[in-house]
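All protein chains but one are shown in place.
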Amino acid sequence: MSPASRYTYLGPEGTFTEAALRSLPEAATRELVPMVSVATALDAVRAGEAAGALVPIENSVEGGVTATLDELASGRPLMIYREVLLPIAFALLVRPGTGLESIKTVTGHPVAQPQVRKWLAAHLPEAGWESAASNADGARLVQEGRYDAAFAGEFAAATYGLEPLVRDIHDTENAVTRFVLVGRPARPAAPTGADKTSVVMWLRTDHPGALLEVLHEFSSRGVNMMRIESRPTGEGIGRYCFSVDCEGHLQDRRVADVLMGLRRSCREVRFLGSYPRADEVRPTLEPGTTDGDFTAAADWVQRCMDGRG
Amino acid sequence: MSPASRYTYLGPEGTFTEAALRSLPEAATRELVPMVSVATALDAVRAGEAAGALVPIENSVEGGVTATLDELASGRPLMIYREVLLPIAFALLVRPGTGLESIKTVTGHPVAQPQVRKWLAAHLPEAGWESAASNADGARLVQEGRYDAAFAGEFAAATYGLEPLVRDIHDTENAVTRFVLVGRPARPAAPTGADKTSVVMWLRTDHPGALLEVLHEFSSRGVNMMRIESRPTGEGIGRYCFSVDCEGHLQDRRVADVLMGLRRSCREVRFLGSYPRADEVRPTLEPGTTDGDFTAAADWVQRCMDGRG
Amino acid sequence: MSPASRYTYLGPEGTFTEAALRSLPEAATRELVPMVSVATALDAVRAGEAAGALVPIENSVEGGVTATLDELASGRPLMIYREVLLPIAFALLVRPGTGLESIKTVTGHPVAQPQVRKWLAAHLPEAGWESAASNADGARLVQEGRYDAAFAGEFAAATYGLEPLVRDIHDTENAVTRFVLVGRPARPAAPTGADKTSVVMWLRTDHPGALLEVLHEFSSRGVNMMRIESRPTGEGIGRYCFSVDCEGHLQDRRVADVLMGLRRSCREVRFLGSYPRADEVRPTLEPGTTDGDFTAAADWVQRCMDGRG
Partner (left out) sequence: MSPASRYTYLGPEGTFTEAALRSLPEAATRELVPMVSVATALDAVRAGEAAGALVPIENSVEGGVTATLDELASGRPLMIYREVLLPIAFALLVRPGTGLESIKTVTGHPVAQPQVRKWLAAHLPEAGWESAASNADGARLVQEGRYDAAFAGEFAAATYGLEPLVRDIHDTENAVTRFVLVGRPARPAAPTGADKTSVVMWLRTDHPGALLEVLHEFSSRGVNMMRIESRPTGEGIGRYCFSVDCEGHLQDRRVADVLMGLRRSCREVRFLGSYPRADEVRPTLEPGTTDGDFTAAADWVQRCMDGRG
């Protein structure tokens, strides 16, 4: 297939990311290519070798997937076009016939560990944990005999000839991972009414209270911030950029106005896209923040300029 | 002369307002008509019987001239086109031959009183004060013999056949009265680079913190507020509108942006004009608030919409 | 009577101020002394010649009574102990036998004029207005024959041998004047649960955004501001102090905390008293702002200091 019909994803096969990607209808007609890292999945898109990449960006237990946040904040610009929410539940995969009592070593991706910590403490308190490069890779290492059991999605069992000894393991109720489908910059899809907009902002460093000011750009237009995460810029301890998701679409006047304000008040802003919310929740608008309110205000200012205020 | 060449002013002749009006170059070619009150001076403009009206609006000792603030805030809209600053110093006007020791009664406009209070206490502690309808009217009442002396501008002496017994009386150094030339709404004069913009705002009453929000509309665009005065709306104790002067001209992008924000976040806004500052002081702009910054931000948002962000 | 049982008030007799003062139960046992101005009424208190002074401070149509605001903001400190609200309605007082058609001149206090302006325009459009030193003084001038009619409280008719030709004149519904009983500084009366606290604040002039900061001191403790008025400090155009009333009593922890914040963030603050609200309305408290919340927070910080956080 051509690059235009190719999607990369954070591999290997059998991970939650693949499961999330396959939940998208268009995935059925795409070539799905697992990559060894978020960086390589995204670089394939940057290089034009793929039309999109599905990568995890947020996990309700572990927080931001920092590799994704940092890759989107630097290098050649990319844009988010879709988000996918996937409930997180692990299966404990073992070679057929293995019983719980014989498990001495377990493996899994480092972000899986905190989500199964309590379960491990309760059921396998003696088992040693070692990290694998991915949950699927952990399954492979169990297949190869290097570990006794791996935490992974149940869907990975068949791929690696394993069986799920325990299902639906998750320390936290409602654990969800959020994935995004990333592509090269283009015109965002039309607003659906339940949209989300993502940006990265670098504050003016010579400016105390700069974070407060920037948050006011959102609040003064009634635009609700849904996620804010600080990430080090690599310029030294205490230097951050902020990754933010807010309600609404760039074509909503209030969101465009926020972005104009951010562009002026920040050292730098990177627009990461406006895209449909996976949960399809529509925002509650505050008085004075509808498109009509913005249009009326702009008209009024024009009338004042014309002496007809 | 035609109404188009007529200016009204807060009379009578011989007041500071007339002196302020005559300081305007165009006054030389206008018919200058004294009126009995701010309201009648402005109503003549509203009715098309005069092209402009000069009225006091602020006094560095007494604060806002409330009649002017309230007249501009209500009724048919008017606009400010010029401001004039006039240092305030009173002369004590007496009938020729009167000495200080024989002064038992003094008069003057109520707003004059606090500006000569200390002088009175020091030099005429026994004299009784009665208010006159205007400083010039006080001079007339002295001419008629009703009072012994009047505080007024020295320029009023000749008009009323009086002489200045003491000159340059003012309790406060740097006392200044600010006058505005008001006309019917029209396109504001072009920006000079040292401009002022005036508005009246009515907050959304169902909204605590509304004043804070509105002040943020100014501060977030780096627009310096030069004057803020609350005025009762007449809807009951505790209900106010706010009369505000800020730096800059409606054609400055940052000011237009503030006004758009006010229009959205307030119950009502009335634009009272953009006009040259009498002191010709140019604003110091904060980073991100020049016209260029606004244009660049709008361009960037447009590029984001087009997929070229 | 001794000074301890004497109250001064803004005279002369027959004004609304006297009526407000007489509405206080303790007035019955006090010697009530009219004074010619707010300043002299207050100075008598400062000098120990009276225990209290009743003066107007706010008018729902005209706004702050600037003489009172300025007197309280400067000179030897005074404190407010009570407030009185008095509905404003004027009677048109005439010499017995005078009819509406024969009234050519009317008088009254300057603050009365805007409250009867519409009535005058409708019923006596030709009558000339001249200001009197007080409403009562206007009545006296009618008695003396200098004017045909005076706007004053109906209660003033008897004092000056006049009769009310028209009653209950007021352009605005719900017009109210607020008076305050002022004394020398002492311990405020105990909280009633429906209290008001008044302060005057001078912002640090070298500090842009200073007004915003100061408003945050109130909002961050959930203390509702009921009145804010800017007053010129007399240091030049553009230099203001702010006179503020807020809900609550200095003994409420949230109010004390606001005042501590103001004291630190302002150039100067003057405490003008905590006293019962005339309308007896109790505040709605926001979460985290009760006395119990403040005590719990202080206790917690102490526990943290002790290593028991």
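All chains are identified by letter, namely A, B and C, in their written order; residue positions are counted from 1 within each chain.
Basically, a contact is a pair of C-beta atoms (placed from the backbone, for glycine too) under 8 Å apart; a residue touches a chain by one contact, two chains touch by 3 or more.
Here the structure is a predicted model, which is why all the values come from computation and not from measurement.
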Which shown chains does the hidden chain touch?
A, C
Among C:P3, C:G48 or C:P185, which residue is in touch with the absent chain?
C:P185
Option from C:A121, C:A158 or C:A298 whose C-beta touches the chain left out
C:A298
Missing-chain contact, candidates A:H123, A:R231 or A:R267, resolves to A:R231
Identify the residues of chain C touching the omitted chain, counting contacts across the whole complex.
77, 79, 185-188, 204, 213, 216-217, 220, 250-251, 256, 259-261, 263-265, 269-271, 287-289, 293-294, 296-298, 300-301, 304-309
Where the unshown chain meets chain A, residue by residue
39, 58-63, 66-67, 70, 85, 110, 114, 117, 128-133, 172, 174-176, 178, 208-209, 211-212, 215-216, 219, 224-232, 234-240
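To be clear about the criterion, only the chains that are shown with their structure count from here on.
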Farthest chain relative to chain C (centres taken as mean CA coordinates)
A
Roughly how many whole angstrom separate the Cα centroids of chain A and chain B?
56
Inter-chain centre distance, chain A versus chain C - centres from mean C-alpha coordinates, in Å:
59
Separation of mean Cα positions, chain C and chain B [Å, integer]:
25
Please set out, as single numbers or ranges, the residues of chain C touching at least two other chains.
none
